[in-house]
Structure formats: structure tokens, C-alpha cells
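Structure in C-alpha cells, see below.
Complex shown without one protein chain; remaining protein chains in place.
Our next item is subunit A:
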């Protein structure tokens, strides 16, 4: 498909209140041309509301939406030149696949008179426009391998096929932005992985700026150029999948991304390092001595060491190449999950006493308010 690249989208200070609930508390995001951005967060974080405001299906209480330099805040959905894919596909049940795909074009390229069943033959040139629409529909259908299903109705299609029709209906018009609202959540796991790749491939070919709403962190991490993590109506972090995973700015971002969940341990800031149980880690946090901190440790960052934290094995989950080791620390008294190679942890049994450690300077530190604290290795700070 040949087309110009998608448009940039500016979302500025969007606020929305439903009754007494502030659903969106001033969210701003700037999307580059042709970017694939995921809005991710737990259910109720406001991501779907934000998408619906961008689409024009909901009006914001405050803020501005600009698509390709054009302020669309006051425009109705139809005039925003966007296409949307819905969670339950929202295909027209009474129309065939072919007709479903043609609707966006028929509604935009033909006048009201040209859409009428018999009178349309009176309008010169309408046959040509109809021909162009049919050609475009066929192209889109071929791209999504829907050619053999054109005469079926949505009720006669499988979930995956419906999903492809919904994608086709979105891209047939070549809009300046795609909005997708959890499009994969009604598909089974296998189909989901396949469709994920398909959507990424379509995005690459069409180059349309895409906003993709999901609660599934795997979708967000695997498909996106950038990920926007939302919680309770606020944008917590916006960055590449690697940035938000490796360098989360907030404990809830770190907790939301990554499976199994990041381990958290209570810690204490001291002048000479960070104290965790009996250990004094050689790192200094930007916090006054005596402050209570939270130490975040990804399960894959942990390893069996000699000088780590003492723990007892509680449970082992065999994953194939790796083992998930559930252990309980002696001090501080807390559960801990480690992802270890089978070669190292395969021989452990329930009740075994072990010591778990990490490359400590890479551990993540969070303040009492959950915000990330920058750290410096203790020795370097001393010499500086």
C-alpha cells in the first residue's frame, strides 16, 4: 500500500470527570508521525476513556487534541479522519463482510443522494466512484486474506476472522490515525500472538500513527515504539518498552510491567549505603538517612550467591529452560521470586536453605511515595 506517513498527534492536558470520579487528571502525550504507541494500565486507569476522547466519542472537560496540526477537539468523530478498532469488533451484523468494509468509503465518498437504492442511478459519475470503492475494498480484503469470506455475515465468522474484518474496515479508508481498543482481548492465546504480529506488520506497511489501548503488558511491550503507562487517570511514564521496564519512574509502573511481578523489600537509607535486612548495599540514594525505602528486584536479576540474603525454598515452578523459585527471606521476612536457569536451581528442594543476591547497584530504589530514587554506587560517591 502506498501512502503518505501518518500524522503526529498532540494530546494536551486532557481532563475528564464522571460524576464525582476524576477519570483523567490532565494527560499529555505527543505522538510522532507513524508512531505505534500503547496506552497500558490496569482496568479503570482511564486509558479507554482517553482513547474515546481522542476518537471524538467522548468530550473532554479540559484539554486539546491536535491531529496533524489540526485542532480536532471540537470536531465530531466522523470529521477527525481516524479509524477505530473495537474490543468486540463492532461489525454491522446485517451487512456482509464486503459491505462492512465498504461502509467507511460509501459514507465519505458518496453523497446522500448517491447512497439511495434507486435514485443513485440519476447521479452522473457515481458508478465510477462505486467502482473505485469496490477496488479499494478488494485491496484491503486481499491484504487481510478475507477474499473468500466477502459474502459472509459477521455471525458466520470466527473470532479471528471478525477481528481481521474490523482491521480491514479501519485501514480501507487510509486514515491519519488508527485507534485500537483492546482488539485482541476476545481472541484465544494462540490467535492473539499471530494477530499481534499481523497488526505490527500492517502498521509497518501502512505507516499510520497508531494508539493501542491494552491492559496486557506483553502486547504493549512487544508491539509498541513507545509505551505510555497510566494509573488512576495519570500518565506515569512514557518511553520505549526497554526504558519503562529497565528504568521505571514509579513503583506502580515497575509492579505493573514484568511477569512474575517485581519483588519488593523494605529498606532503609543510611549514610554509608542502603540497609536491607542484615545487608548494607554499596549504593547511596537521594534520600535523607533514616528514610524508609522500597527496594525493587526483578526476578531475573536474582541469583544464588554466597553473601546474599538468607532464604528458605518454598516452592519451585519448572518452566522448561528456567525455574521460578519461590522463597521466603529470613530477614526482612518477605516472600521473594527468582527466575533462575534450570542448571543452577534444578536440584533445589522445598525447605533448602539458600542465599539470594544480585548486582546490587542495578536494583531499583523507591521512596515512601513510590517515586523512583536515583542511586549512585557508594564508593564512587565517596571519591567524588
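Criterion: a contact is a pair of C-beta atoms (placed from the backbone, for glycine too) under 8 Å apart; a residue touches a chain by one contact, two chains touch by 3 or more; residues count from 1.
Throughout what follows, contacts and distances are computed from a predicted model.
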Match the chain absent from this complex view to the correct UniProt protein name in "ArsA-related P-loop ATPase", "Carbamoyl phosphate synthase large chain", "DNA ligase (ATP)" or "Carbohydrate ABC transporter permease".
"Carbohydrate ABC transporter permease"
Using the touch definition from the top, which of A:7, A:136, A:162 or A:372 touches the missing chain?
A:162
Of A:108, A:145 or A:328, the residue in touch with the unshown chain:
A:108
Among the options A:17, A:87, A:126 or A:303, which residue touches the chain absent from this view?
A:87
With the missing chain put back, one of A:41, A:63, A:154 or A:258 would touch it. Which one?
A:154
Which of A:10, A:77 or A:279 contacts the chain that the document leaves out:
A:77
Touch residues of subunit A, complete complex, unshown partner:
52, 55-57, 76-78, 82-84, 86-94, 103-104, 107-108, 154-155, 159, 162, 169, 186
